[in-house]
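Note that one protein chain is taken out, while the other chains of the complex remain in position.
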């Protein structure tokens, strides 16, 4: 099957990109974030950190149709491509916006892969419910059958760790084993028998938690859960990588601008190659990741047999880019970038979080190698 | 057992270092090398490259006692430490001198590890015979029992590859298997049934060849050859790493000097951090290797239980340093360093050769890990 | 990535190219060819490659889209197809790469009618080999600091100076020459000429590279007389003309079918993977060493990224600005290639010591030779250090370092 030369990035996509960028700029998410987290800086005292969720902004996104965007028309959605969804993830990352949109989009692709049994859950996403995936055990394994949750008579028991944006989600898609076979279930976060312990995480723009199921009733949406998760994983990875591409572009631009105005030794520091060249290397890294992201999304849309390899390459590149750009942006901003007040630290921490989400660079290159 | 704080580097060592440096400077080995190799540049035509050997210089080294230096007094040598031998290897590397001294020193440590049965071969080294190791098969494996040569009634059959300085050596120490057991043998290079095919190699300062044994008679010097080779390997590795430390120090200094005199855009290029900082990184790399080399040598001399780990770290550092310093010195010299006429290319190629000799950085770090 | 469909004419022409190349593939040379056109040094290789280019020109694979009056084949939109098929076929490169890649595009844009009609056909047929006289000893990356002087003398110009790193200078009949016509004005004091290499005042001295190859030359110009009608564009316009062809080099070069080397980056990394899978040391293949595999995959990842960036560059909403991706091409391509060859040497281990021509050298010693030649890419045509300045200043708007 042939891939379109333009990734399938047409007029509609241009318009969505502009709209999403305008929306994120208008919301000034970091200003709101600072108000919400003020006073919680001290890491030594206190075992928790408040997450931050702008419910009004979420409602606007729903009305803009962003939650419906990736849902197939058969389930009442708009049925657009992953390339289109990637545009949103990239802009969310560029704004470091605290929102369950990316988790919800990732969950959407799992539900899509599950087929018709999941349609009514997809419909909820169209209506504006936020969703997330509960598929990782405490050790952070992320294979399609890594779950340690067990099912008995349709009731879940066990704990899922590292559930993203769990504070903001209405329902969860859970991987659980019935007599050794991994299946997928969906249930409301508020269901009886579901308890959430919020993690105290480094990233201020996300929240994360451990969800313990104690005989909670859930609806089975896929008998062969491992197969469904494997089919959705390229989309899950590509969406994180897109977030990184957007976030690292912001870090690179912010550092280049700072280097043009900040003076040391009577020169703007961008004059010095020890500053200029690492920033250029940040651009090169961010560009590589962005190109691999659109390739992975386009492959998922139009050349499925190439989707897995392309997604592994996108995430491995994203993990390296996230680490490198976070590191250099703080270093080159000097003391000021190291302060709580500066936005660089917020982006830095978000990249660290994305770097390890569903596998680091070494892991994904190892997976990619199996296709060569 | 305690290591001396000063590595056992005392007055004698200071004097030897000065003498060795003066000797290498006086000999101007690269001038002679250029005369010997002039006209052989074209890589496309011709299947061989002449090696270069200054027999007179070798005789002087013998008279200076450098070949006797590491031989135990019991075998008529001077019985000095590996730290002392390392000084010579470092200066040879700094001068990129074509000489079988390092191969002969490495062979010396194998013969020492073999004990009294090898004493008369050690005596030959004292007298000034050059020796080398024939222990690697065609695939370049370098485990103590990698040899593919077989023995029958004391006669060797098979081929040893990557034999260093073979054009210059009087005798060889050969690893060979008798009914599966690796043993060590010694024989004159000129023995009947021994034929040498010279390799056409990149490094202009060394020669290398494949030695084929066709029922050649040899003297067994060790029944448990693998054990003996394993015991000598830390010394073998440390001596190569010392050659790299010396060679990369030369490359770093030459590049720093060039950066101070060469002007571009109306400034000496050392003004530009894109030139200055990589040269500083070369210094840091060369210093790390040099420190690990003296630690490895001192451990071999005084704390044998730590010798293997220390030698693996020295060689892994040396391999990385060799690659990095060779690379940056050519890049930062620009076009001129890329020409045949410039000494940088001679040092560059010698580092490439040393980088892979008896294992690269990845290999040696993997071995080092087994001690942690 | 599979590509979208051709038009009917295009697919017919593509088919023609494929079958012609299949039937006319030249026999291998007795001694291996250099890896790229700018390293050709010996007569046996020259005559073999000139013959090959001439036949490809006759077959319509070169100058495919150039007007017939200038010796072209008068097609439109076919050159890219021909060039792609030549690359895919793995046949030799075209020796006259400077003629095709730089002289022809320059003349097509800036040349007079007479210059086009006189010079273009023998460029296409490789009857006239061309070389480039831009770099000078001491100028290095500061190209515009060139000192070779051109002094007006009636209807002629008198040229004195010397050039360096002149590929093919020892075979060339013509040189693209930048000379200084005004000492006061660094950039506007440069004029562009076509210089006859057979002039008695021209001396060519080969430079041996660290590889031992001598494709490069020093060229000395003593009282070389050039009639004014061999001047290209206005007096003082030389820098502008040179930059216009340098920056569009790849694009424009493809315009008439220049192919300076026969291998795509993907072909190289795929051969490296194959080599890693077949090289065994200490009891396992190097591909089975996860650390080596991780490094190979990083190179593969970056190679794929470069391919996809070229694709993304064509989409305004995704390219971050018109020049951002194109200006990264040379830097990334040369550095990824250098990393790949360095890694190849690690994979070969002791066998990396065996040079081209050694009977036991893996892949005919291509990796050691290729490794050393990657420095041509990271040093010449604006070193990697200069490329990073350009990107930081022109793309990211940071202050100039000079």
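For clarity, chains are labelled A, B and C in written order, and residue numbers in each chain start from 1.
We take it that contacts are C-beta pairs under 8 Å (C-beta built on N, C-alpha and C of every residue); 3 or more make two chains touch, one makes a residue touch a chain.
Keep in mind that what you see is a predicted model, and the values were worked out from it rather than measured.
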{"item": "Residue of B:41, B:224 or B:287 touching the missing chain in the full complex", "value": "B:287"}
{"item": "Residue touching the undisplayed chain, where the options are B:34, B:155, B:227 or B:277", "value": "B:277"}
{"item": "Residue ranges of chain B at the interface with the undisplayed chain", "value": "1-7, 9, 13-14, 17, 249, 252-253, 256, 259-260, 267-268, 270-273, 276-277, 279-281, 283-284, 287-292, 294-295, 303, 306, 313, 316-317, 320, 362, 365-366, 368-369, 372"}
{"item": "For chain A, the residues touching the chain missing from this view", "value": "40-47, 49, 136, 138-143, 146, 161-162, 199-203, 208, 210, 262, 264-265, 272, 274-275, 323, 327, 330-331, 334-335, 338-342, 345, 348-349, 352-353, 355-357, 359-360, 362-363, 366"}
{"item": "Interface with the unshown chain - residue positions in chain C", "value": "289-291, 294"}
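By our rule, only the chains that are shown with their structure count from here on.
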{"item": "Distance from the mean Cα position of chain C to that of chain B, given in whole angstrom", "value": "39"}
{"item": "Residues of chain A engaged with two or more neighbouring chains", "value": "272-273, 277"}
{"item": "Residue list for chain C, restricted to those that touch at least two other chains", "value": "385, 388-389, 401"}
